[in-house]
Structure formats: C-alpha cells, structure tokens
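Let me give you the structure first, and then I'll get to my questions.
Yeah, one chain of the complex is gone here, protein chain that is, but the others are all in their spots.
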Amino acid sequence: MKNGLTRRGFLKGIGAAAAAGGMSFSGLAKLAAAPARRYQGLPTLVYMFPGGVQADVARVQDALNAIAAERIGATIELRAVDWGAYDTQISLINASGEAYDLAFTAPWINNYYTNIGQEYLAGIGDLLPELAPNYYASMTQDTWNAARVGGDIYGGINQQIFVKPFGPYIRSDVLEAIGLADAFNSMTSYADLEPILAAVKEFADSDDTLTHATSNLAPLSIAENWGFDPILQYLVVKGTDESAQVQIYTQTDEFAQAVETIRRWYLAGYAPSDVQQWTEMDAAWQAGQIAVRVADIVKPGGNAEVAARWGWDVTSRALVEPMLTTGGVIATLNGVGSVSANPELAVRYLELVNTDPLFYNTLCKGIQGVHWDWEDEAQGLIRPAGGAASFADTGYNPNTDWMFGNVFNAYYTDPSQVGAWPETAELNRNARSSPVLGFTFDGSNVQTELASISAVSREYADPLGSGVVEDVAAGLATLNQAMLDAGIERVRDEIQSQVDAWKASRA
Amino acid sequence: MTTPHQQLLARRQRDTDLLLNWISRFSLHLVIIILAVLCLIPLLLIVSASFTDEIALTRNGYQLVPSQFSTEAYALIFRNPGTIVRAYMVTIFVTGFGTIISLTIMSLLAYALSRPDFVLRKPISLIVFFTMLFNGGIVPYYILMTQYLRVQDTLFALLLPYFVVAYYVLILRTYFAALPAELIEAARMDGASELRIFWSIALPLAKPALATIGLFTALSYWNDWTTSLYFIRDANLYPLQYLLYIIQSNAQAMQLQATVGTINMGEVPTQTARMAMAVLATGPAALIFLFFQRYLVRGVTLGAFK
Partner (left out) sequence: MTAIPASRWNRLRGHVFRRNLTWFLMSLPALAWILIFKYFTLVGVWVAFTDYRVRRGIFGSDFVWLKNFEFLFATDTAIRATVNTIVLNVLFIVGGTLGALFLAWLLYEVYTSRLTKYYQTLLLLPRFISWVVVGYFVYALLATDNGLINTTLRSAGLDPVSWYTSPQYWPIILLLVSLWSGVGVGSLIYLSGMLAIDTQLFEAARIDGANKWHQFKDIIFPMILPLVVINLLLSMAYIMNADFGLFFQVTRNQPLLYPATDVLDTYIYRSLIVTNNVSMAAAAQFYQSIIGFALVITFNWVVRRIERADEPMSLF
C-alpha cells in the first residue's frame, strides 16, 4: 500500500513534469512572438545582460517598446541571464556565432578585451558621433579614448563613478563608542588608521558581538591606494609620472610598505587568523562582528549604500586623490555584437538609453504607478508603488542602474542618496587624469607570460596581501623572483613599448 | 553413535560458534554505523544551519541543534514556491527518463561488447574508451546542441548529454562478461535468439549491476547543473541543482561588482538560504534512493550464480 502510493505519486510527478515542460515550451514560443505582432515590420534589438529575470519584464518591455518604436524605429528584447551564468553563456554565444545586438561588457565580466580580440564586438567609433550625437558629446574625448582599442571604440560607456577614491569605512556606532570620530575624520593617510584599528580591537575584546576590527586587510595592497594606475594587475604607472614609466608593482616601495603594514596589523590581531572568503566577510559584517573596511571606494551616496546593504550606519573617509584611469572609465560598457544585423539601430538605442531619462528609468525602475511612484518629483526621488515595502516587492527591480546607461539620469530611491549624482559627476570632472588615460594594452604577444604571472602572483602575492606570510622580506623576494621567472619583465617591456608608441601617436 | 559427552561438546562448540558469529556480526554493524554517522553528521549540520537564524549562524557557527531557531530561509525560498516545485518536476523527469534511456542503450552496447566472439568487440571498445578521454571541448559541443540539434531551452538538452558514459559501459561490460557462459550456451541450444538471451537471462542476472550503474546515472542527472548553465535560459526549465548553483554563484558575482565600486544589487542569498536549498536538493533524493534500494536487494536472490 505504502509503496503503491509512493509509486503512483512518483508517476504523477513525472506526468506533471512532462506537462510543465511542454507548457513552458509553448509559452516561450508565445512570449517570443508577442512583440513581433504588436510592432510588425520593426526590427527587434536583442539586449543581453546579467541579472535575474524580473516577474514583470514583459510589461516593462512593452512600455519601453512604445518609446523605442517611435524614437528609433525598433523594438527591444531584454534577455537577462543569471549572474552566475552570464559569463559562460555569453562566451558560448559569441564563440558559436549566435547573433545578438547589444550586450553588457566590461573588463570584469564578459571581458571587453577578449571580445575585441576575437572580433565579437563591432567597432562603433564612426557611428557614435553621427547616430548618438548627444550621448557622444556628454563625455570628453579623453573619456571616450579609454574605450578605444586599436583606434576604434567597441562599447558605449555608462557614466557613473569613474574614479576610485579609496579609503576606510567604519561603523558609526563603534566610532562613537571609541570616541575617535575627530581622529577618523581628519585622517590623511592609512598610517592614521592604525590607532583607530587598535582602539576598535580593544573595544572588540570587551564586546560580545564584535570579534575583530576587520575581516580583510588585503584591499590595502591594491595599487590604486598608493596612487598608481594599474594597466594590468601588477604592472602600473604612477599617477604623477608624466613620462609614463611602467613599473612592476610588487617591486615598488609602496607595495613593500603596504604588505609590511598588513603583516603588522595581522599580527596585532585586527583581522581573523584565517583568510576570510567573501561570503564570510559579508555575513560577518551583517552580523555585526566587524566594524571596519580598511580600503574601499568612498563615493557620494556610498554610506547610504552600505547601510542599506548591511544594516549598519557607517562613516567613511577618502584617503586617495581621485584619478581618472582607463580601467575606471570602462568599468561598465554596452557593446554592439559584431554579427548584429542592425548595428546602426543598436547605436541609436545607446543614444536613447543614455539621454532619455524616462526610457532609462523605465528600464531601471519599471513603470510609474505600477512599480514606482514619485516621493518628490522635484528632487527626482521615488518610492515603491502601491504601498509595497521595498522595490524588491514590486515585480520589477533589476537594481543595476549602472549596467543600463548613464546613472546620472537615474531616479533616487532613498532620501539619503539625493544629490549624489551631481556630486559624483563633479568628482569625475575634477579628478586628475592618469598619464596613461586612454591607453589600452594588447596582450596577444605575451599570452604564456600572462598565464604564468596570473598563476604565481596568486600564489605569492595574495598571502603577502592577507598578512599570513611570516617573513615579509623573504616573501617579497620569493614573489619577485617568481614574477621574474614567469616573464614579467617581458610583459613590462611589451607594455612600455606600446605606451611609448601610444604617446608618440598622441603628440 | 556419539557419547553424551561428545554431544555436549558439540553443542558447546555450536553455542560458542553462535556467540562468536553474533559478536562478529555486531562488530561489523558497529563499524558501519560509525561510518554512516560520519556521513550523517554534516547533513544534520546542514539541516540545523538551514533552520538557524542568519545572524546567529554567523556568530555561533554550525551546531547540531539550531542556536536560534528560524524558518526564514525556507520562507525566502518558498516566496516563489512555483520555482522550486517546477525545478523538482524538471529534475525528477530528467533523472527518471534519462536513467531509463541511458541504462537501456548502455546495457545493449555493454552486452554486445562482453561477448567474446563478437568480432567488433575490440575496435568498438577502443572507440568507446577513446571518448572517455578526448573531446572537442565545449564550443563544438555547444554548436552541435544549439545549431544542429537545436535543443537549447528544452528538456532534451538536459537528457541527451549522459546517454552514454564510456566508464559505465566498460564497467557494465565487465559484469556481463562474468555471467556464466554455460547458462547462455544452454539457452542458445534451446534456440533462443541473442536478443532474447539478453532480455531474459543476462539482464535479470545483472540486476545488481544495473541497479548500481542506474544509480550512478541517476546521480549524474540529479547532480548535473553544467548542462543547464550552457543550454537553459528559460527559468521554467531550471533543475534543482542549477537553482542551487545560481543562488551560490550570484553571491560570487557580487564580489566582481565590488570592483566597480557598486554594491547595489537585488536580494542577496544568505548562508542559511543556501543551506536550505541544499537540504531541498538532497533530502528528497535520499528518499527516492531509499525507495529504489529494494531493487538492489531484490537482485541478491536472483543474482546468485556461478
């Protein structure tokens, strides 16, 4: 009896699964056919980007198409691919020659340089001024040059924070408890952070919840903290060096100083003995076990973001002079697929999304009255529609404004954010340009070296960065010898000759 | 005739034997129980963690009894119950059908290869073995599936990849080769066709082996998430393990975004939610395998040969 039931239940399950499979198959076909019926004859632009599929995406897509059909004579199909799958799927789509019109690309996901080297992205340098004039004019030539590789531009830059003014974040309640608020707010270098960390540690020793001052010391060794522009992770140019001498970062005094500091802090017990994984750091911050992020990007609205994300009010202080670098500028791009049938329309789309706030915010936040309502229209501040507790409950909340276009057009979702965009734009505008802003490196001649460097740097540099190496001097020597063996000098010389040629071409 | 004394001695001997036998059986069970508990504890820890309050879990670590009971993780997952129910159905369907089909075509091939007088035995074995090692990599495979077979975003994409696993074919072949030749020879004398011999003699005799390889195949289908990663974009067709993978990898993707200086992103899957997902992906599988275990047991009585 029992077995019979189980088996029948099992068979029923299979039947239901088969039905579900069939249903969703036909459902999918219907969904794909829908836009074609409504805007017959108009070409459809397929836009691939990472993110979860939103429940109300079809509705938002319709709203977007109403605008797009009129303005650029095309409709758009949003194809969100889960974060964890995006890199894999887009690279397979690229490698197999499957067509799409637009895709999110960056040096850190769906690699921009690989896409260019493999000719996955279309050059749009000539189309931009002509078909996206306002968008093109919204950024300087130097900015656009950052996206330029081998003379052509392969992606539309999303305006957002381009500079990386690094500095520490500290939980406001802890800062108050240790009574060092003035000291924190007047810091000028990372050396000034040390007494504060010591005080936090002392406080943590007597506090039940707080276990360590911080969970991760490694960010202190990031090259940007010390005024470098990293062309590659370990090949840098000093921001003040107009001659643009390429240096091996691990051989610089700054790196040595950083890792010595990290070791000292590690021994002082400011961080856990074992190197923490990212998810653990996240959880520890959320649970109130740590109070300091030693080096993170300090930006307008950043404190509010951290507070919203981890539930603790924070205070931050930028310690690094903002610098405009190639890497910072092209951190978020939207490229046009090289097998796209409508590259011109795709560029017109870039104009639309980057210059039309209504279109852009519909893509980012959904439809007014359905997903959001004005809280304060004059300030550009919105709230979730229909009394929903958060935007996550409205049915449409990709929450990735920076991925879709110019974030300076985005509506604010929290009162504490108001005014952050003009401030950020100001920060970008006033930042000093790196001597190699606009230079991009072509690594196709040194692939073996790059692979070897990648392997040895993770082995020898990462432990130095986390403070677990007992003898820092010996560790540094080992690291640098391994880097030499891996061929880092050949890479440096290759970059230097490309930088020199690039400089000559600009003069 | 034996003397009473001898009888007594024999009975004592028998009692001692029984006692020894009992002790040895008991110690065998004890060793297995220890091993089984070692396998069980981490699972209990997962279950316990999934019922722990998120912050309490970070503060107190994994404990066998939740330090602060909470069902929030499950509430989070079941906010969209449709997703997880559909994922179950997809996984069960794919595992069930996939295992049946794959076991069928693999045992057909394995049986043929196990026949010593099959002239193509060695070349085909080599052809099969070769595929264990060499493959063209992911790109040609992707092109084959999406441009020639056009199975992306269908259940076929999830079924096809494990139909033939060289390793299992070669193991099955070894089982079939161990079948007593006399039995098969006798059937041939009776005029049975090769297919009939395969169906009514070889297959029943190899039941423990089929159950074992079937279990392996089912495990591959059940645990497979890479196929979905390549070929499934329709969220309605996500199997369970892929859902788990997505939840986990979304957290990693946030790390990437940190490099852009942006930490704004939708809901973050918590530690406990990941544990709850692991429980949901594993628990029912364990029950299903417990149910199928009887085929392994049944095999014992039929499988006695040679």
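Here are some notes:
As written, the chains take the letters A and B, and residue 1 is the first residue of each chain.
Keep in mind that, in the parts below, a contact is a pair of C-beta atoms (placed from the backbone, for glycine too) under 8 Å apart; a residue touches a chain by one contact, two chains touch by 3 or more.
Because the structure is predicted, anything quoted here is derived from the model rather than measured.
Shown as candidates are A:G84, A:P272 or A:P435; the residue that touches the absent chain is A:P272. Although one chain is not drawn, the whole complex shows that of B:L160, B:L229 or B:A273 it is B:L160 that touches it. Mapped onto chain B, the footprint of the missing chain covers residues 24-25, 28-29, 31-33, 35-36, 38-40, 42-43, 45-46, 61-62, 105-106, 108-109, 111-113, 115-122, 124-137, 139-141, 144, 160-161, 163-164, 167, 169-171, 174-175, 177-178, 188, 193-195, 198, 205, 208-209, 211-212, 215-216, 219, 222-223, 244, 248, 274-275, 278, 281-282, 285-286, 289-290, 293-294, 296-297, 299-300, 303-306. Although one chain is not shown, part of chain A still touches it, namely residues 91, 94-95, 97, 111, 114, 118-120, 233, 272-275, 277, 338, 443, 447-448, 450-452, 454-456, 458-460, 462-463, 468-469, 482, 485-487.
Heads up, the rule we're going with is that only the chains that are shown with their structure count from here on.
Residues of chain B that touch chain A in their complex: 54-55, 57-59, 86, 88-90, 92-93, 96-97, 138-139, 142-143, 146-147, 153-155, 229-230, 233-237, 245-246, 248-256, 259-268, 270-271, 288, 291. Of all residues in chain A, only 3, 6, 10, 13-14, 16-18, 20-21, 24-25, 27-28, 50-53, 79, 81-86, 88-89, 92, 95-96, 98, 106, 108-109, 160-161, 164, 209, 278-279, 282-284, 286-289, 297, 299, 305-306, 308-309, 331-332, 392, 397-402 touch chain B in the complex they form.
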